[in-house]
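The structure under discussion is supplied below as structure tokens; questions concerning it will follow.
As you look at this complex, bear in mind that one protein chain is not there, while each of the others sits in place.
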Amino acid sequence: MIKVGIIGATGYAGAELARILINHPQVKIEAVVSVSNTGQQLDDIYPNLKEILPMTLEGVDEIIPRCDVVFASVPHGVSEEIAVKCKAAGTVLIDLGADFRLHNEADYNKWYGKEYKHPELHTEAVYCIPELHRDEIKDAPIIGNPGCYPTSISLALMPAIKAGIIETDHIIIDSKSGVTGAGRGLTQGTHYPDTNEAFAAYKAGAHRHTPEIEQTLTYLAGSPVKVTFVPHLLPVNRGIESTLYCRMTGKGASMSAEELHAVWCDAYKDEKFVRIEKLGSYANIKNVKMSNYCDISIHVDTHANTLIISSCIDNMVKGAAGQAIQNMNIRFGLEETMGLNMIPPAF
Amino acid sequence: MIKVGIIGATGYAGAELARILINHPQVKIEAVVSVSNTGQQLDDIYPNLKEILPMTLEGVDEIIPRCDVVFASVPHGVSEEIAVKCKAAGTVLIDLGADFRLHNEADYNKWYGKEYKHPELHTEAVYCIPELHRDEIKDAPIIGNPGCYPTSISLALMPAIKAGIIETDHIIIDSKSGVTGAGRGLTQGTHYPDTNEAFAAYKAGAHRHTPEIEQTLTYLAGSPVKVTFVPHLLPVNRGIESTLYCRMTGKGASMSAEELHAVWCDAYKDEKFVRIEKLGSYANIKNVKMSNYCDISIHVDTHANTLIISSCIDNMVKGAAGQAIQNMNIRFGLEETMGLNMIPPAF
Amino acid sequence: MIKVGIIGATGYAGAELARILINHPQVKIEAVVSVSNTGQQLDDIYPNLKEILPMTLEGVDEIIPRCDVVFASVPHGVSEEIAVKCKAAGTVLIDLGADFRLHNEADYNKWYGKEYKHPELHTEAVYCIPELHRDEIKDAPIIGNPGCYPTSISLALMPAIKAGIIETDHIIIDSKSGVTGAGRGLTQGTHYPDTNEAFAAYKAGAHRHTPEIEQTLTYLAGSPVKVTFVPHLLPVNRGIESTLYCRMTGKGASMSAEELHAVWCDAYKDEKFVRIEKLGSYANIKNVKMSNYCDISIHVDTHANTLIISSCIDNMVKGAAGQAIQNMNIRFGLEETMGLNMIPPAF
Partner (left out) sequence: MIKVGIIGATGYAGAELARILINHPQVKIEAVVSVSNTGQQLDDIYPNLKEILPMTLEGVDEIIPRCDVVFASVPHGVSEEIAVKCKAAGTVLIDLGADFRLHNEADYNKWYGKEYKHPELHTEAVYCIPELHRDEIKDAPIIGNPGCYPTSISLALMPAIKAGIIETDHIIIDSKSGVTGAGRGLTQGTHYPDTNEAFAAYKAGAHRHTPEIEQTLTYLAGSPVKVTFVPHLLPVNRGIESTLYCRMTGKGASMSAEELHAVWCDAYKDEKFVRIEKLGSYANIKNVKMSNYCDISIHVDTHANTLIISSCIDNMVKGAAGQAIQNMNIRFGLEETMGLNMIPPAF
């Protein structure tokens, strides 16, 4: 059994990690950590776990040496110190925050307003969306788990970029995220009466996931990719839908809808967690909720020569905890899908 | 492996049965049935099951002989014919409808407006809330799976009735159910804009679950129990909360909140799926959602000598599909909790 | 024109007062007050009011002398000092908080944990649900505006109590309130992902509105009335539904549903803001939303001799701001319905 520690267990991603790992056949949840709630019971804060995971929240330092792997879901700027301790203890770190996602420190400085204190750690850390980078983390001591928006977007675009059928200097991305994406912390913007029956964009062209999206797409394209990314807050608990707009180019400009559709089907034919909708069907967040699936649908606006892709994930699962467990499975040589057999409910 | 057939697989309870049974380690879903959609793919109707359960919907007759057990989730009046066929084939029937719940045909006539066509079947059928009747179904050919409201209510009241601490001639039950309780069929009252941001009672004192509730409570009390039952439609997908109001009597009249609380803790101390909240905490539908748990909290209004019980279940799981699988496990000698290890999500 | 000041204008009740008063033909909103946001623009905090009410938030002291009437929607314990200043300035005070609702200081001490600092003010203050006490406030310097739950409950029960047809020693009240009832302040319990798709009771038998409810019912009955009151948090923005359970007695015990229904129709036949549903129809919060109406429906459970009443209001309008304006209209000799002609939307 792999001994797992969850740092930031009282946050939403941490709670979701706990929920999924409880049923993982090769995992023992060794410790749950919360800096601000040390000593409390996790199941007092999350009564859904009552009688299921009756564990006491501990501090960071005492748990790292006891664990084979630690998941950290903490504010950016905090993970580096955890990484130092993990390295010292020989514990693998899977970081769900932003500290180990960007390869370029200048991007981190610009978008997160912080500097690396331990630059050497970042050369060892590997960013991994499993479907795109799984071979790179086999021995990684630190895994940078992707952001929720970048996951939904990178998976949607990979086949187009690999096939070279879209213009890559101006991709439009209109994303909508459920409110759990904003975390458990209280804000006026996530107070129920201010959120319910409401809808708006936020951080248009200025969201911190932009450099991460462009980093992955540029990696896939082999040349710079530029996107305009606008997220919106959606009055549901879970789910991200991203609608992407691309101008078709090269052989893409003359491909039929059926041929385009086949590009995605082919690209993901061996992937368990990526499902391509039939032509004419639409990806919907309700069909991936509570699961590790990413559903993608392909649409063509022939009158304006535009490819439209809709991509849906559960932001807390494929966009956070589920993908982190998928990465753990790869890193520890387990079946990649182990413990991730959650079936999305129909309603 | 137990070969299972699901009749009424396109209804909400049927879809939920499929979702849960997919991960049951001792079950093979042999067939899915829909009278009105025979020949279609179940995963076209429920795209959440895409690539997970790619099965074609069949007719009733061809599947019964192939199955060890059949779950039927069909309108009342339809199950009797299915039962006849199951008997002939030696297939166990677990009926999620109302046909095999009431012991008294006169009650069935009065509340459902129909007559028994095969009265002999009803003498063999056994109604079973596992925590209350599990010993009775070990050999039953037909199991009447309880209604959602009666499950939440009977589990809440059992300890009080067994202990003889409440008046049983006038129990007030105020229940609130998520919209899946009304099924997948279209009605104006479940049209999104008519349901969202709305709330009302319905069938006050006249809901068909009333005789089923009184039947179980009378069985537990050993003397007639009378309730006033008012359901309400709650604008959420899943979950039933029932708030019950009882006058305390006998030794109950002088018991402290702590003593009363202990009665419930003690009654359910060996039950995996019933959780009693700490004194001062409240059962909440969000803590049982997507799971087979029933959470119960106990409150005392000393100034009016009233015991208040709040009971929460997921109407589609403990109130329908999950409980049916629990009954199947008992009937087939499996671990009662097998395949029912779904952890309720925190959000 | 009546010059109006709103103290606590950034709270939900204050914002709703502003929204309604803007269209009141005899009112000029003279000042809006917020202790914690003085100097800010109200329409920056509530962008719905942009270009409609571009007013700067002021402090309490400077505005009272400029106003004919002041509405105060502030935490309990704060209104007394406002009342002292209003008295000095000859300004009428309509208090939407709890300070001037209870006639008995001992009740206030017990339920709110505070003492009166200016007991003499309380002898002059008048509590007023217009349909029940409108004659009492014609000259009142201070009006205690009722709580939201007590309004929905008192209006529902008045006809039964006046007619002497129900037992008054044990009335069961099961209420459900939209989330605006909890105010604009941030709490974990009203954080969107914790509230959405959730439902639970709270403060069972222990809510502060209990003594206010019993005070009004006792006043109507002329003898002590005792209730068990359990509120629940409903995942909608607005609306309270209260389901009440009464044992019928006296002539009530032999009255038909039609005769009972006629009691309510008759009691409210001259009231513009109280609507009695036809027999067989149910009050629904969606039909009173955004309006000053109270809808009431009557149901009889003959098999258990129980009268069931369902009562719906918009907690922010008839339960707070609208009723306060109704009280202002009475106090200033205007048409009682003036400025309150909001039509509830169908969706």
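Chains: A, B and C, in written order; residue numbering restarts at 1 for each.
FYI, a contact is a pair of C-beta atoms (placed from the backbone, for glycine too) under 8 Å apart; a residue touches a chain by one contact, two chains touch by 3 or more.
Just so we're clear, the structure is a prediction, and the values are computed from it rather than from any experiment.
*Asks:* Among the options C:S34, C:S177 or C:N287, which residue touches the chain absent from this view?
*Replies:* For the chain that is not drawn, the touching residue is C:N287.
*Asks:* May I ask which residue of A:K176, A:H209, A:H261 or A:R275 touches the chain that does not appear here?
*Replies:* Considering all chains, including the one not shown, the answer is A:K176.
*Asks:* Among C:R134, C:R275 or C:H303, which residue is in contact with the omitted chain in the full complex?
*Replies:* From the options C:R134, C:R275 or C:H303, the contact with the absent chain belongs to C:R275.
*Asks:* Could you tell me which of A:N23, A:T218 or A:N284 touches the chain that is not displayed?
*Replies:* The single option touching the absent chain is A:N284.
*Asks:* Please output the residues of chain A touching the missing chain, sorted low to high.
*Replies:* 170, 172, 174, 176, 193-194, 196-202, 204-206, 226-228, 230, 232, 234-239, 241, 243, 245, 247, 282-286, 289, 297, 299-304, 306, 308, 310, 312, 347
*Asks:* Touching the missing chain, which residues of chain C?
*Replies:* Given the touch definition above, chain C has residues 12, 15-16, 19-20, 22-23, 46-52, 180, 197, 237-238, 275, 277, 281, 284, 286-290, 295, 316, 341, 343-347 touching the missing chain.
*Asks:* Which chain B residues would touch the chain omitted from the figure, given the whole complex?
*Replies:* For chain B, the residues touching the absent chain are 12, 178-180, 184, 186-188, 190-193, 195-197, 235-237.
The criterion applied here is as follows: only the chains that are shown with their structure count from here on.
*Asks:* Copies chain A, chain B: same or different interface, half of numbers shared as the threshold?
*Replies:* Same-residue interface.
*Asks:* Just to be sure I understand: the centre of a chain is the mean of its C-alpha atoms, right? Then which chain's centre is nearest the mean of all of them?
*Replies:* Most central by this criterion: B.
*Asks:* Starting from the mean Cα coordinates of chain B and chain C, work out the distance between those two points in Å.
*Replies:* Result: the chain centres lie 38 Å from each other.
*Asks:* Can you work out the whole-Å distance between the CA centroids of chain A and chain C?
*Replies:* 46
*Asks:* Centre to centre, by mean C-alpha position, how many angstrom separate chain A and chain B?
*Replies:* It comes to 37 Å between the two C-alpha centres.
*Asks:* Listing for chain B: what residues touch at least two other chains?
*Replies:* Within chain B, the residues that touch at least two other chains are 197, 237-238, 284, 286, 289, 347.
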